[in-house]
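Every protein chain of the complex appears in place save one, which is left out.
Labels run A and B following the written order; every chain starts at residue 1.
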Amino acid sequence: MVLLPAPLRTFINWLAGPRLLFWLLPALMLLITVGTIAQKYVGLYIAEKTFFSSFIFLAGGWLPLPGGYLLMGLFTLSLTLKFLLKSQWTRARAGINLAHMGVILLFAGGIISSLTAQDGAMTIAEGSTSAQVHDYHQRELMLVDGTRLLAAVPYEQVQAGRTLDFAGYPLRLHILSTCRNCNITRRSDSNEPVSDDLRGMARGMAISDTKPNPKDEANTTGLTFRIDGLSGDAQEQNGTYILFEDGPATKLTLEGRTLELVLGKQQRTLPFQVKLVDVVKVNYPGTDTAKSYHSDVVITDGAVSWPARIEMNGPLRYRGYTFYQSSFMQAQDQELTVLAVSKDAGQFLPYLGTLILAIGLLMHIYLRRVGDQP
Amino acid sequence: MRNALILLLTIILGLAAHYLYNQAPRSPAASVSAPEIATEAASYPIAPDFTYAPGRQLSDLRGRVVLLNFWASWCGPCRVEFPQFIKLAQARPDITILALSVDSDDAAMNRFTASFGTLPSNIIIARDGERKIAQDLYGTLRFPETILIDAQQRWRRKYVGLEVEWDSATFIATLPQ
Partner (left out) sequence: MNLVARALSRLGLTVMLALAALPALAQELDYAALGQLPILEDGRVKPLDTFARNLRVKLAGQAQVQGITATHWLAATLFDPADASQMPTFKVGNAHLRAALKLPERADKTYALSELAMGMAATADQAAEIIKKDPKTLSRDENDLIKLHEHVLAYNQLLQGLSLVLPLPAPAPSSLALSDPTYLQAQRFEPDLLAQVRAFLTPELINNPERLTADQQQQAAFLAALQQLRQGGEHNQMLRVIPLNWQQSADWLAPWQVVISGKSSPITQDLITKWQAAASAYRAKDAAAWRSALSALHTATLAAQSDATLPARLQLEVLFNQLHLFDVAALTFVLAALLCLPGLRQGLRQRLPARCSWLVMALGSIALTAALACRVLILQRPPVGTLYESMLFVGLIVAFTALMATRRTQLPALIAGGALLPTALLLLAPFVQQDGETLTMLSAVLNTNFWLTIHVLCITAGYGACLATAVLAYYMLATHGTRHDQSARLPLLHKLSLVALLLTAVGTLLGGVWADQSWGRFWGWDPKENGALIIVLWLIWIHHSRLAGQIKPLTYMAGMAALAIVVAQAWFGVNLLSTGLHSYGFIEGIAAALFGFTALNLLAIAILWVLARRRNAPQVHHA
C-alpha cells in the first residue's frame, strides 16, 4: 500500500471505508425493491436482465442508474479491500472478520456463477436415452442433417435485414423479419393473394410480432426469411419461408441431401448418456396434488453404467453437472420426466460462505457476551 | 497480507473439497436405490370361507389356486369370458375355477352353462341366488368380478369386469403355482 501514490491510497481507503457502505446499502435495497415489483409486470427473466444482471439501467428510458452488477461489485470490492487492509484479528473482532469473509466468499460465488453457470433442462421419455440439454432462454437457428447438427446461429444474430451464409453449403438466407413472441395466423384469414414466392408453411401461414410472455420460456420465437442463389435442380426452392419455435422444420434438398432448418432452444450435449427407466409421481391419496416425484435413471459414461434415483429435494451430481427433478409430463400413453440440469463451477462457494458467516456471527455474539461490551 | 493469505487458503481448500466431492467415482452400490419391493406375501389377507354347496367349502380347495368368479346369466360380459375360463381350465388343470352364479333360479343358470358344452372338471358351478356370498360377504354388486385366491387361501387380486383375457399367455404366466 505504501508504494502507491497518495491519491490512489486515499481512493482505496475511501473504497474500504464505511462511507461508501452507507450509500451503497440503501441503493441496493431500492434496486431490489424495484426489480421485485417489476417482475409482476415483465416477468422474472426480463426484470433480472434489466435490473440485476446489468451494470447500468435506464430508468424511464433515459436516466442511467447503477444496476445490480455495479452495486454488488462495488460492495464486494469495498468489503474485500476492508478485509485485506483493515481487519485486525483481535479477540473481539475475530467473529466479525469471519462474518465478513463469509460474505466475500458468497459474493465471489455469485460472480463466478453468473459468469459461468449453464442452466437447462432435459426431457426424457420412459425407456429412452438422451444426452441433450436444452437451454431455458437461449434460442438458435440450426441447420441439421438428420440428427447431425451442421451449424447453429444464436437468435440474437438473426436480425431483420441481415444475411446469413452457411459455410460449405450453397445456402444464403436473407432475414426479412423476426418476432420474439409470434402470433401465427392463417393466410386465408387475410385477403391478400398468395404470392408465388411463398414456400412450404409460408403458403398457408403468416407470423407477426405480439406481446412477449412474462415467462420467457413460453415465448414462441420465429422468423421470416428469403432464400436465393440456389441454382440448377434446387432453383425452385428459392423463395420466402417462415420458421417458428416448436414448429415444423423447413426441409431443403441440396446436392442430394435433405437438410433441415430448425428454430429452437439451444442444445448442449452431455459427455455421458442418461436413460430413463421409470418416472413416478405419487399423489396424496384421493387428490391430484403431487406428494413426491422421482426418476430412476441409468447413467452410461463410456463403458461404465450405473443406476441412480433423482427426486425432489434429492438431486444427482456427476462430473460437475447436477440433475434435479423438475416436473413430470404425461403424453398419450407415455410418461416423461423433465430434469433441470445445471453446471456451475462456483457452486460450492455459497455453501462455504454461509458456513463461515454463520460461525462468524455466532462467535461475535458469544464473544460479546463474554466481554459484554457495547 | 495475512488476511489475503487466509482468504486465498479458504478458497483453495473449498475448491479442493468441491473437486473431490464431484469427481468421486460413483460405485453402483452407493447410488442405487432399490425399486419398490413388492408387498410380502405374508401381508395378503385370508379370503373368508363360505359354503357353496352342501358339504362343500372354499377351504376344501386349499392347496390349489382358485379363481373365484361371480357371474349371472343376464350379464353380457360373463358370456364373453366363460369360453376363456374353459380354455384356461384346460391349460392349467392344477387350478380351480369356482364360478358362483347369482341367478334367482337354477334353470337360468343351467341354460347358460349348457350352452358351452361339457365343462372341464376343474370348473365348479354353484348358485348363490340370495347373494349371501357374492354381496353380503364379498361386497360384489356388479358382474362379473373375479378374485384370485392362492393355494394358502389368501386374497391376491381382484379383477373387475373383463380386465384380462383369461386364456392369454400373459395372464397364465402371472398365476402363482
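FYI, a residue touches a chain if its C-beta (ideal position, glycine included) is under 8 Å from a C-beta of that chain, and two chains touch if they have at least 3 such contacts.
This structure is a prediction, so every number in the text was calculated from the model and none was measured.
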{"item": "Touch partners, limited to displayed chains, of the chain removed from view", "value": "A, B"}
{"item": "Per the touch definition above, residue among A:A92, A:A218 or A:L362 touching the missing chain", "value": "A:L362"}
{"item": "Residue of A:P66, A:G222 or A:P350 touching the missing chain in the full complex", "value": "A:P350"}
{"item": "Sites on chain B contacted by the missing partner chain, in the whole complex", "value": "39, 45, 47-48, 72, 74, 102, 104, 130-131, 135-142, 145, 155, 158, 160-161"}
{"item": "Residues of chain A (touch criterion as defined above) contacting the omitted chain", "value": "18-19, 21-22, 25-26, 28-29, 32-33, 35-37, 39-40, 44, 47-48, 52, 106, 109-110, 113, 117, 119, 283-287, 289-293, 312-315, 322, 324, 326, 340-342, 347, 350-351, 353-354, 357-358, 361-362, 364-365, 368-369, 372-374"}
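By definition in this document, only the chains that are shown with their structure count from here on.
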{"item": "Averaged-CA centre spacing for the pair chain B and chain A, given as whole angstrom", "value": "49"}
{"item": "Touching residues (chain side chain A, partner chain B) in the complex", "value": "80, 83-85, 87, 89, 97, 101, 104-105, 108, 278, 296, 299, 306-309, 316-320, 347-349, 352, 356"}
{"item": "Complex contact set, residues of chain B against chain A", "value": "2-4, 6-7, 10-11, 14-15, 17-18, 21-23, 26-28, 31-33, 35"}
